[in-house]
Each structure stands twice: as C-alpha cells, then as structure tokens.
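Sending over a structure as structure tokens; questions will come in a sec.
A single protein chain has been omitted; all remaining protein chains appear in their positions.
Here the chain labels run A and B in written order, and each chain numbers its own residues starting at 1.
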Amino acid sequence: MKRHLFLLLGLIVFSGAVQAGGKVVVYNWAEYIPEGVVDAFTEETGIEVQYATFENNETMYAKLQLQKGKGYDVVVPSTYLVSKMRDEGLLQPIDQTKLSNYKHLDPDMLDKPYDPGNQYSIPYLWGSTGIGVNAAAIDPATITRWSDLWDPKWKGQLLLTDDVREVFHMALKVLGYSTNTQNAEEIRKAYEKLTELMPNVLVFNADAPREPFLAGDVNLGMIWSGEVSMAQEEMEDLVYVYPKEGAAFWIDSFVIPAGAENVDNAHKFIDYMLRPEIAKLTVEEIGYATPNLTARGMLDESIANDPVIFPSAKIIRAGEFQKDIGEQATTLMNGYWEKLKSGM
Amino acid sequence: MNFRRLVILLTLGWLGLFVLLPHLLVVLTSLLSADTSHLAVYPFTLESYQRLWAPIYAGVFWHSLWLSGVTTLICLLLGYPFAYLVARMSPGWRNFMLFMMVVPFWTNSLIRTYAIKLILGSKGLINSLLLATGLVERPLQLLYTEFAVIFGLVYILLPFLVLPLIASFDKLDKNLLEAAHDLGAKRWQRFVHVVLPLTMPGVVAGCLIVFLPAMGMFYVSDLLGGAKNLLIGNVIKNQFLLTRDWPFGSAISVGLILIMALLLYLYYLANRRIQRKGGLHDEAL
Partner (left out) sequence: MRLFKWGILGLVFAYLYLPILVLVGNSFNASKYGHQWMGFSLKWYAKLLQNEALMQAFIHSLTIALLAATAATLIGTLMALALYRYRFVLKGTASGLLFVVMMSPDIVLAITFLVIFIALGIQLGFWSLLIAHITFCLPFVVITVFAQFRDFDPNLLEAAQDLGAGEWRTFRWIILPLVTPAILSGWLLSFTLSLDDVIISSFVTGSDYEILPVRVYSMVKVGISPEVNVLATLLLALSLVLVTIVSVLTHRRNPQS
C-alpha cells in the first residue's frame, strides 16, 4: 500500500513538470485579463500558462522579494514599482526586438521618466483613480472634488481603495502637494488630514472596489476607472468623477523578473498581449485604457470616446502620474497607513 | 535499525525539524534587525520588542483582545447549553449532531466567510427579511462593522468550543448528579454546584481554542470588517507580506506565544484545582 502511495505521489508531482512547448508563469492583478485570452494563447503557441493574481503592488513586491525574483516570468506592477524594482535588481531588460507588436504602442505612453527607453517595462493598461458615485442615491453634480469626501454627512459611508499611495494621493492633492512628494512634513500633514476622513470610511477594498457599490453597501467613494466601466454593465447609475484637484494616474506594465526561468515564453506572451485585437478586447472587457494606438483606432466610438476610459488631455494634465518616492518616504507613509487602518 | 528506533527517530525528527526549530528561528528573527531587502540581518537588537510598546500596537492589541473576548463569550453562551443538550442525547442522535457540526468545515472557511457577506449585506438575506416584514425602513448597516467581524469569528470558531465541551459533559459522572438529587438538591442547584464546576476544564479548554485563534483570523476582519480596525493577525501578516519587517512580525508572534503560554498555565492551574477537589479523571495531554 505504501508503494502505491509513492507512485501516486510521484505521478502528481511530476505531472505538472512535463509539458511540451514549455510554460510561462504570469503574475497579474485580479481580473485584469479578459477571459479566454490565456487559453487562446496556449492554443496557438502550445505554451502552458500558470496564472497567479495579487491585490496590490505591495503584496506582489513582497512576494517577489521573498522569492528573490524567481518563480514568475511575467509580472504586471504599477508605475512606481517598476523603477523601484529595477533599481533593486529584481528585473531583467526586455528585448524589444522580440516584440513584433511593439510598434503599435502610443509613443506618448513610452519613454517615461520611470523607465527611460522602456528597457524594463512594456505598458499594458493605464487608468486613473477617481470618485465613484451612485447617481441613484446621490446627485453626481454635488461631488466634484476630493475634499467633498470629507463632508461629515458621509459618516461611515465611504469606500476607499486599499492602497496606501492612492489614499495619500487624495489628501496630498487636497492640501495642494504633489502625489510624489518625499517631504516628510507634507506627508505628515496628509496623514493628519486623513485622520479627519477616517470616521467617514466604511470599507477598504483593493480587489474590486465596484463590489460594495453593486451590493448596495456603498454609494460614494474612491474607485478605479476600469471598475466603473465594468460595473456600468450591471449598474448604469454608477458615475465616475474626475476630481478637480486631480485624479491619480498610473500605468501598469509588463516586466520580466530577474530570476524568470522562461524568458523566451515571457516575451511571446507579452508580444501576444500587444496584438491590437487582443488589446482591443482587453479594453472592451476590462474597461481600462490601452496604450496600444492601433487598437484604440479599432475601438467602437462609444468606447473610444468614453471619458471614463480615455479622459481628455486636459483631465490628464490636471491629474498626476505616480512615481516611486524612495525608501524613506515609503516607510514613513507605510507607518502612517498602519495607524490609519488601526483606527488611530 | 529496528522498528522501534525508526519510529522514535521519525517522531523526534519531524517535530524537531518542523516545529521546534522553526519556533526557535522565529525567536531568533525577532532579535535581529529589520532590512527590507534581506528580511532580517545582524546585529542583534531588542528594537522590535521596544516597538511593541508603541501606542498603536497596544491599541491594536487591546482591540484584538476585546474582539476575541466577546467572540469567546458569545461562543460560550451559545455553545454551553448546546453541548449540554447534545451530551444528554442518545448515542445515535449525538453522533448525528456531532456530524452535523463538522459538515460546514468541508467548505473552506474562506468561502463560508464570503457567504456571510451574502447574509449581512445591504441587499442580503437579513436585510431583505427585515425590509419585507416592514421592521425597518432602510437596510441596516450590518456588514463592514465590528458586529460582522464577531458574527464571522463566532461562526467559524463555535464548533471548536462545542466539541471539547461535549467531551467534558460526557465525562460527567451521572452518579454524582443522582447523589445530589437524592440529597434534595433542586435542578438549578445541581447545575451550579455539580455540573458547572466539573465541566470547567472543558469550558476553559474550549475558550482557549477560541480565544487565541480569533486574534489571528485576519481574513475575517478583512472581508467582513471592511479591512479597517486591524486585528493582531492583520498586523503580523502585514509585517511579513507587506512591510517586510520580519523581526518585528516575529516579535509580535513571540508575544502571542507568550500569552498563549500564560493562558495555558492558567488552564493547568484550574485543572489541578478541579482534580484536587475530587472531580473528573480528566486526561490532560
């Protein structure tokens, strides 16, 4: 009987290891890829995809650190983590010659300060964090600024995304500071401003901020642009507001960790995702903006002109893209964040 | 190597490698310095323990204690009568009841916690009922509150309290109850003076199994509490998976272990006291 056990054990352990065509391990935000794309990729290339998800940048970063950049082949961090991870040697350069679809990308989205020349990252989707309002319960015209959320009449009713940088972005903007400030004094003031907001908060959610809206538990709060697009299918009354002080903008990019084992397959996967049809599908299903210019041209009018997905240049200028703020400021902010979350 | 030696080696080997050594390593880690790239480095320092005394962590700690305490109390209030009743049933019914208690565990507790959201939400079961019967005009905010967290904790931990309690009731010597009855004691008196003291070890054991784990169940406070009002479990998790301050996370864990040791010691004392008073022959581990 013991022998059979070992046999069974062996079979199970080794069944995963043998795969023609190899595999690629992808680590992405939850719900951040259209259904069927992964399967289609596997069908076409014969490469098996192992897909894992995370809820926020910090968790992903911690996991990667723990495994010293090994274990994953393609990861999708947000802007500010790309430069940080690169500086810490967690990433390897991406060979653009292997990406035949690179040319489809919007030059405006490339060569940004966080990754000059896009040596380490290829933009996947971009979006913003703004305010979500349930128009059936609250008149959206009354909500135009981040500071509106501080109104005491919203006591115990707000949703905030469970993301330290985004929540601080709100307070920093209200106080007129940059979201990328490293100034300890400014960060402290933002923390104090946030302590005034805490009584209004009902729930923190980083997986799917639209969920409490849909469930009827929340009518007002922070939310990501794509979440609103996705939610509008089921709940037409959900409205997205770009706050006057400036929304937070971010780009999520593909990167290849330094310890990736299937580098070639990683490039193939990224190249596949850069195909205009795939990028188009992604926008339609996930609701975020694609940096793929060709794909954007293929989109339906209603989507291409949807300000929630593709805001005007004016709105983008009013907002701010997030960057890495360095070790010290990050630690400081994390400390304040802990205090806020424990009710202090 | 004969069989006996192998078995002993296996026992000591496994426990030593996967229980003793890890615990020692955690204590060791708690004494190291934090480093975000390398998790924990020399030199040795007591810094992590000093940080434990900061008001924020004291606050989280007391809050966790409070939540755990309330959870344990509610489990006791619901569980004690329940165990009492079940223990008195015929073996057939009893086994059925025990079976029914265990069945919910076969869906992962995360999934069950999520199901509670369906019950407590604004459009959930309870609110729908309340609205339909006209008892309230607007849905009650049940979810994302402390109430929801306690509801969830009790939900997951209740069986853990009930099962040892039932075992404790089982060991109750019926003769003692009969003797008390013969001596003229009323039902209430029998309960207070015979049943209650003799089931104390079971009560304490059950409370221990509920109290400490409750403080660590971060996913309940995450899902049902709105991810605010951190529990100690959340703080530990964050130290390891988010902030990556391993020495500090280890220090908090060591703190928890010490509290556990303290509670167990109290349990041991209580047990000895009962046995000296001539009660059950309770086999301690």
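Please note the rule applied: a contact is a pair of C-beta atoms (placed from the backbone, for glycine too) under 8 Å apart; a residue touches a chain by one contact, two chains touch by 3 or more.
From a predicted model like this one, the values you see are computed outputs, not experimental measurements.
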Chain not shown: contacting residue from B:Val19, B:Val136 or B:Leu262: B:Val19
Sole residue of B:Ile119, B:Val195 or B:Ala270 that reaches the chain not shown, by the stated touch rule: B:Ile119
For subunit B, the residues touching the chain missing from this view: 2-4, 7-8, 10-12, 14-23, 25-26, 29, 39, 78-79, 81-82, 85-86, 99-119, 123-125, 128, 155, 158-159, 208-209, 212-213, 215-219, 222-223, 233, 236-237, 240-241, 249-250, 253, 256-257, 260, 264, 283, 285
Touching residues on subunit A - with respect to the absent chain: 5, 9, 12-13, 16, 25, 27, 30-31, 39, 50-55, 63, 66-67, 71-72, 205-208, 210-212, 214-215
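Note that only the chains that are shown with their structure count from here on.
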Distance between the centres, which are taken as Cα means, of subunit B and subunit A, whole angstrom: 36
Touching residues on subunit A, where the partner in the complex is subunit B: 58-59, 62-63, 65-66, 88, 156, 162, 198, 201-205, 212, 215-217, 327, 334, 338-339, 341-344
Contacting residues of subunit B [partner subunit A, same complex]: 36-37, 39, 55-56, 59-60, 63, 117, 121-123, 139, 141, 143-144, 226-230, 235, 238, 240-244
